[in-house]
Every structure is written in C-alpha cells, then in structure tokens.
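Okay, so here's the structure we're looking at.
Just one protein chain is left out here, and the rest sit where they should.
Labels for the chains are A and B, by order of writing; each one numbers its residues from 1.
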Amino acid sequence: MSVIRENLYPFSTKAEKVRGKDSFWGNVFLRLIKNRMAVAGLVIIAVIIISAIFAPLLAPHDPIKQNILARYKAPSAKYILGTDELGRDILSRIIFGARYSLLIGVITISLSLFLGVILGVVAGYFGGIIDLLLMRLIDIMLAFPYILLAISIVAILGPALSNAMIAISIVNIPTFARIVRSSVLSIKESEYVQAAKALGASDLRIILKHLLPNCMAPLIVQSTLSMASAILSAAGLSFLGLGAQPPTPEWGAMLSDARSALQRAPWVVTFPGIAIMLNVLGFNLLGDGLRDALDPKLKN
Amino acid sequence: MLAYMSKRVVFLVPILIGVSFLVFLMIHLVPGDPAVMMLGERGTPEMLEQLRVDLGLNDSILTQYYRFLKKLIHFDLGRSVISNVPVNKEIGDRFPATLELTIFGMFLAVIIGIPAGILAATKQNSLFDNASMVVALFGVSMPVFWLGLMLIWLFSVKLGWLPPSARLTVGVDLLSITNIHILDSLLTGNLRALFDTFGHLILPAVALGSIPMAIIARMTRSSMLEVMRQDYIRTAYAKGLNSRIVIYKHGFRNALIPVITVVGLQFGSLLGGAVLTETIFSWPGIGKLSYDAIMARDFPVVQGSVLVIALIFVLINLIVDLTYSIIDPRISYS
Partner (left out) sequence: MTKRIIALTMLLVVVVAGLVFAEPNNGGTLVYGRGGDSVGLDPILVTDGESYKVTQQVFDTLVEYKPGTTAVVPSLASSWSVSDDGLIWTFRLRKGVKFHDGTAFNAAAVKFNFDRWRLVDHPYHQANKFIYYGYMFNGTPGVIKDVVAIDDYTVQFVLTQKFATFLSNLAMVPFAISSPDAIQKWGDDYFTHPVGTGPFKFVEWVKSDRITLERNDDYWDGKPYLEKIVFRSIPDNGARFMELQAGTVDIIDGISPNDVEILEKTKGLKLSPRPAMNVAYFAMNQRFEPFKDPKVRQAINYAIDKQTIIDAFFAGLAVSAKNPMPPSMWGYNDSIPGYEYDPAKAKKLLAEAGYPEGFKMELWAMPVPRPYMPQPKLIAQAIQQFLAEVGIEAEIVSYDWATYLSKVREGEADSYLLGWQGDNGDPDNFLYTLLDKTNSNGFAYQSEELHEVLIEAQKVFDQDVRTELYQKAQEIIFEDAPWVNLAHYTAPIGLKDKIEGFIPSPTGTEKLNKVWFK
C-alpha cells in the first residue's frame, strides 16, 4: 500500500497567464501522443475502460455464480485464466473487476480533488489566520501515518469498498490542498489578478476565472498519479480485510483472498496481480506523459 | 537560522497535540473495545460490563484524554490495556526494528534510484531511459504484499538463498544493546550475527524499498532534466567543461533538492506505513504494533505509537528543510 502524498513534480509556479485555451490544450495533446510511453498508458487505460463498459458482453462466464465442483481448475480452453477457490471464472471476474478499479481511481480522486481544491484555495487566497489554521490541519493529517489513518477510518465506518474509498480520499486530501495553495499564493499578487480585483470582480469569480485554471496542469498530473496509488491502497486495505467484501470481483480483494493458494493454484494469484499491475502502470505512464506534455520547459 | 529552527520546533507542539487528539477521537469512534477482544467468544454480558468498568472504558472521552495528557507530561505513555506492558517499553523494543528496516530499504532505494535517474536523464529518450523508467514503474505498480510473498516463495522456498522472515536465525545469539541489529553486532564484534542480519534484511528491504526507489528514480530524472536546461549549465558546457563534471558538479547538486524532499517524505511514511511488509516478513516493528493495537482497540498503544511515528515524521521534515540550506546556500532561513 502506498500513497504518494506529495506533489512530486514541481511545476513552475511563476505567475503566467494561461494562454489561448484551445491552442494550449491542443499542443499538450500533440506532445502527449508523440510520447510512446504515454500512448502505451493511454492504450492500457482504454482497454480497461472498454472492459468495464462492455463487461457483460465480454465475460465468458458469470463472475459471481459459483461451481464448487470446478474449483481451482487450471487455465484451459473453457476457463482461459482458470477458476478460483469457488469455481468462478477468473477471466470474467477480472473483466468485471475493471469496473471497480476505475471506480476506485476516479471516485476517490475526484473526492479528494474536490475537498483538496477547496481547502487549498481558501487557505491560499484568504491567507492570514484561516491559512494558518487550515495548514496546521493539513500538517496534522500529513504527520498521521497514512495507512493507520486509512485503517482507522475504515474501522469506524465498517469494511466495505465504499468506505475504503472514502478513507483513501481523505488520506489524499493534503497533497491536493498543498498543490493548489502554493499555486494560488504564487499568482495571487500578480498584476492581472490585482487588476481584476480593482475592477471589482468577486472573490469567487477571481478564484474560478483566474486562480483555478492556473493550477490545472499540476492537478491533472497529480490526479493521474494518485489514481494509480489509490488502486494500490485499496488492494492493501483488502489484504487487511478492510476492502471490498465478497463476492465483489474487485482485483485487490481477489488477490488478497486467494493468496493462500499461491502454491496450490498459482493462476488464482497471478492474474489479478497482473491486472492491478497493468492498471497502475497505465495511470503512471499517462501521468508521466502528461507531466512532460504540460510542462513545455522539459521538452526542447 | 537558530530563530527559524526554534520557531519550527515550537510549531511541532500544536501538531503533535493535534495528532494525539485526532487519534483519541478516532479510536473512540471505532465500535468495539478491548474488553470484547479480551473475552473473545467467551463470557456473559455482565462479565463484559464489569471488565469495561475495571479498564476505565466507561469514563468519558475527555476524562480519558486528560488522564493520557497528564501522564504524557512525564513522558509516560501508560500501559497496554490488553497485555499490561508499559507502552514506552513496547515502543522502545519495536521502533529500532522498524528504523533498521527503513534505513536499509531507503539505502537500497537511494543507491539504485538516484544513479538510474541521472543516467536516464543524461540519455533522455534512449533505450536505457525508457527501460529504466518502465522497470521503475513496475516497482510502484505492485501491491507490496504480493511482491513480498513472491519474493519469499522464490528466494527462500524454491532457491533457498535467503531466510524467509524474522530478524535473526534461531541459534544465532546477539547481545541486544540498541536493538538495531547491525549496530549491536558491530559493537560486539559479532560477525556471524552481522551477516545473518544482512541476510534477513534483504527481502523485506527490497519489498519495502521498491516503491521509494521508483519514485526517487523518476524524481531524479525529471529534476535533472529541468536543471540541465538552465542557463548556467549551458554556459558550463559552452566553456568546454568535461560533461561528466558538468553533470555531477553543477547539474546533480542543484537537482538534489527535490530529490531530498522525496527521500525525506518517503522515509517518514515508511516508518509508519510498513504494516504490510512487517506482516508478511514477521518483522516485529512499530507499524505492525500500531495496526494490531488499532484492531484490538488497545488505546494507549495506539496513542503512543502514532504519536512517536508522527514525531519522527515531523522531525525528518525539519531535517530535510535544514539540508536544503546546506546543499544550496542560496536558501537561507533568516
């Protein structure tokens, strides 16, 4: 289980008005698809999204229905990736599991992004005592060992995938709050923001129109990378019995529930493991690619 | 500098108090209590209630928190509700194990991650760059418990090269002074224990260090890329300096700052976040201690261990900040 709790990719935070939107994002996209690694990441994620959407069509068997007589069958023509401890088809479970994986990535990160952005903007923009208090709160959360924080939250709410997701979101808030705050601080005093203020723009308008667009780049990158670590965190919580509950075909739960079959039926542990690895790899590749594409200084 | 430091240290106090109150609140929100854990499947409801009274679990949260703080002033973290072991002793026994594993794991991560990152940066977009970054990414993409079990299965069961778990082989004696085995075996000149300790450290350190290694490698690479494009590096090249000197003397030194930030943060989070690694490798560390304590609702142990982990975390951050000014004299904290 790992949570990358810091913005690893320091962006230039110099006051810099985002240029004409269309051409900017168009350029980013062009740079992105020129990067082989990022394209590989995109392809992986696309495959996962497709299997998530079309799972009922793609899966050869029912992912939940058990057949105890056919437990631990090795990969064969009928069961391409073999069957698990309850005789369920592993391939079908992995295909359906794509849904949960995406759900974990997208929902947890959206939630922490939302809360983190609010905290960061408020702290950075209003400053003073509000900033001091909010940042101490963030410091406290950072100093709290994250895995224990997540465990305690799940223990309070009860083990379930939804609660594990809430826990992972909370754990990720400080990272986003810090990124946003530092960006906001760096451009708050810039001329165009001051000009907008002088013209009588409301705080909300300034925040939405001028401050947030400027944090977009680092936030996008951090979100992609955090999605990767959120999936691993969910797997870690499953290992401790605090993640998805049976019979949900969630990859982390499949992997940790079946780990005692490592020697008896290696395929039961291998394939969900590979699925998680590829998924995390996909998000990481995309995140790295986005970072390079969004920060033009890095490319000549 | 001194003023800055003392200001930082003063700031630690509210953070730690905040952490301790947060733990206290959280652990009391969790349903279930140590009395239930102690009785297990046994006992009548009356026995359970009586035990709760005797353990002081029926007092209000604030009363319990006040009791905790009163002891804390004398650096006394109380005794475990379940085993009655003093929490100070429990932490003193187990923190060194975690420290040793974390240092060794971070050492592996740094000596592999930083050179790989530099090489990848200097040969940007080369085969080596892509290959090392993919390898690094695989490192961050594996659930650590899975990696750990695979490592034991391969290196201990199939190949028989390394011991599967624990800190020392049964039968290898080592006088415990600091409970950091490497240090103890050096102090007592016990070479057998030293080698044995290294053998036991390798697998868990690889499992623990794989994620920080990948992060450090990527960080080093991107930080180097950024620095290498700065004007003064170009100038250095233009002056005709040897490229190796340019890379290591000018480039690397300046690229170090974000790398150190990451190393510090990773180190801090590993100290408290090694629950899974410690479980798989039967490592008697503080991560497992605090996890078990949460699961058993052993309030004093949870309090004490989280507080110690948080303290170390903020101290490491402080050290990291101070290192900046040593590496880059332009940063000063006056």
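Basically, a contact is a pair of C-beta atoms (placed from the backbone, for glycine too) under 8 Å apart; a residue touches a chain by one contact, two chains touch by 3 or more.
Since this is a predicted model, take the numbers as computed values, not measurements.
**Student:** Among B:Ser20, B:Ser141, B:Thr279 or B:Asn317, which one is in touch with the chain left out?
**Tutor:** Checking the options B:Ser20, B:Ser141, B:Thr279 or B:Asn317, the one contacting the hidden chain is B:Thr279.
**Student:** Check the options A:Gly26, A:Pro56, A:Gly158 or A:Pro213 and report the residue that touches the missing chain.
**Tutor:** The missing chain is touched by A:Gly158.
**Student:** Would you indicate which residue among B:Ser156, B:Thr188, B:Gln230 or B:Ser325 is in contact with the undisplayed chain?
**Tutor:** The one listed residue touching the chain not shown is B:Ser156.
**Student:** Residues of chain B in contact with the chain that isn't shown?
**Tutor:** The list for chain B reads 30-34, 36-45, 47-48, 50-51, 54, 82-85, 90, 93-94, 149, 152-153, 156-157, 160, 163-167, 169-171, 279-282, 284, 288-289, 295-297.
**Student:** Just the residue numbers, please: which parts of chain A touch the chain that's not shown?
**Tutor:** Touching the missing chain: residues 65-66, 68, 71, 85-86, 155, 158-159, 241-242, 245-247, 257, 259-265.
In the analysis below, only the chains that are shown with their structure count from here on.
**Student:** Where the CA atoms of chain A average out and where those of chain B average out, how many Å apart are those spots?
**Tutor:** Measuring from centre to centre gives 23 Å for this pair.
**Student:** Taking the complex as given, what residues does chain B use to touch chain A?
**Tutor:** For this pair, the touching residues of chain B are 14-16, 18-19, 22-23, 26-27, 29-31, 130, 133-134, 137-138, 140-146, 149, 153, 211, 215, 218-219, 222-223, 225-226, 229, 258, 261-262, 265, 269, 271-273, 275-276, 287, 290-291, 294-295, 306, 309-310, 313-314.
**Student:** Looking at the complex, which residues from chain A come into contact with chain B?
**Tutor:** My answer: residues 1-6, 8-10, 36-37, 136-137, 139-140, 142-148, 151-153, 155-156, 228-229, 232, 235-236, 239-240, 252, 255-256, 259, 262-263, 269, 273, 276-278, 280-281, 284-285, 288, 291, 297-298, 300.
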